[in-house]
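Note that this complex is displayed minus one protein chain, with the remaining chains in position.
Here is chain A:
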Amino acid sequence: MQTEAKQAFSISDELANQIDQVLAAHDHDATQIVGILLEVQDLIPQQYVPEAVAFYIAEKLPIKVSIIYDCLTFYSSLSDKPRAKYPVEICRSVVCRVNDSDSLLDTLKKILNIEVGEVTYDGRFMIEEVPCFGACDVAPAIRINGKVYGHLDTPEKVRSVLSSLM
């Protein structure tokens, strides 16, 4: 299913236009490739950088596509595989774990009915385990598309965060 999505991805004129704007905002400076990829990833509904997009950027910037893939596979905030509209990043660092992020993870799995790394049937949510994102003062915490939600120590709180995104 994932490979289908990959093959099916084609760059719309609107997306091409948006990518061009990102490149222009970075002065077509190839040293800014990491920042460029992060911004472009935000433009794709499934929060990843499809192959077609990687090649498009490589040609437009220009930069070698191998450098793009070196970055995509090295940096954990970048993905070359489809994720979800709302990737739910749960902090699995020791600080959140001693504040019972195990229960938080269980709650997420139950509510969304998926395991870590899986995507819900409608492509909206997935669960990703990540290291400390610096929200230790509000542990246990999750992060969704850059926004931190902390103090998630009851299923009700988790439910209300998730439903606020529906």
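Simple rule for what comes next: a contact is a pair of C-beta atoms (placed from the backbone, for glycine too) under 8 Å apart; a residue touches a chain by one contact, two chains touch by 3 or more; residues count from 1.
Note that contacts and distances are computed from a predicted model.
Enquirer: When you check the chain that is not on display against UniProt, which of "Molybdopterin cofactor-binding domain-containing protein", "NADH-quinone oxidoreductase subunit F", "Transketolase" or "Protein-methionine-sulfoxide reductase catalytic subunit MsrP" does it turn out to be?
Expert: The chain we cannot see is recorded in UniProt as "NADH-quinone oxidoreductase subunit F".
Enquirer: Just to verify: which one of A:Val40, A:Val53, A:Ile90 or A:Ala139 makes contact with the chain not shown?
Expert: Once the missing chain is taken into account, the touching residue is A:Ala139.
Enquirer: Per the definition of touch given earlier, which of A:Ser76, A:Asn113 or A:Thr154 contacts the omitted chain?
Expert: A:Ser76
Enquirer: Quickly run down the residues of chain A that touch the omitted chain.
Expert: 30-35, 37-38, 63, 67, 70-71, 74-78, 92-95, 97-99, 130-139, 143, 146-148
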